[in-house]
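With one protein chain withheld, the remaining protein chains of the complex are depicted in position.
Right, chain A next:
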Amino acid sequence: MPRCVHIFANPARFLSIARPLTPWLGWGGGLMVVAALISGLFVTPPDYLQGESVRIMYVHVPAAWLGMAGWTGIAVASLMQLIWRHPLASVAARAIAVPGALFAAICLISGSIWGRPTWGTWWEWDGRLTSMLVLFFLYLGYVALSSAGSERGANDRISAIFGVIGAINIPVIHYSVLWWRTLHQGQSITMKGSTIDGSILWPLPIATLGFSLLFGAVVLMRMRALLAEAKVEARLRRMSAE
């Protein structure tokens, strides 16, 4: 493993970086989200077909991206845990799970609210919608599994394997609109460019970056909380042994 990742393997060194970084990520992300949502609600024009409901995109797309990025993070951390026994990896994976589940839920709910006026239905079992719902359930399963493991101790490996295998769903979500005919529209933003007009598109990258920074802040806070919890537990165990 590259040395630059090993540097963060030390929890004490991690904490000395994470503690000052958290407020920067939190406030920076929060400000960007507020700015993007205000522009998205009041500055950008409506869509020629969808009308005002296009504005749901400024929440829906970042939420979908973070839901998927979150599980990718869990999978990478789980691999590091399984292969290199990285002491912080399982902490990071557990810290990602709850905000990841939250963003997957936000994506599903905001999409449903958009689907009703646009498609004429709250929910349809098409490839994209179903695979995103599966991601949400995978998150719930991961949270249950990893918290049950942490209570019994030493059972982290099962949730790490679950985290790696669950990553299959990520490319399925991404390619669902290409592989299968779906009700959900195809990709608007690809490597080649965007089929969203610039006047509607511009707050979206700001919102996406803002939500991502907020996500990072929450993950760092949860990691610190989990590390502190482990420390308390270790101290209590030592005290009861004395």
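Simple rule for what comes next: a contact is a pair of C-beta atoms (placed from the backbone, for glycine too) under 8 Å apart; a residue touches a chain by one contact, two chains touch by 3 or more; residues count from 1.
Following the convention adopted for this analysis, contacts and distances are computed from a predicted model.
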Consult the UniProt record of the chain that does not appear here and report its protein name from "TatD DNase family protein", "Cytochrome c-type biogenesis protein CcmE", "NADH-quinone oxidoreductase subunit 12" or "Polyketide-8 synthase acyl carrier protein".
"Cytochrome c-type biogenesis protein CcmE"
Residue, one of A:15, A:35, A:183 or A:230, that touches the chain absent here:
A:183
For chain A, residues in touch with the removed chain
44-50, 54, 57, 79, 82-84, 117-121, 124-127, 164-165, 168, 171-172, 179-183, 185-188, 195-197, 199-201
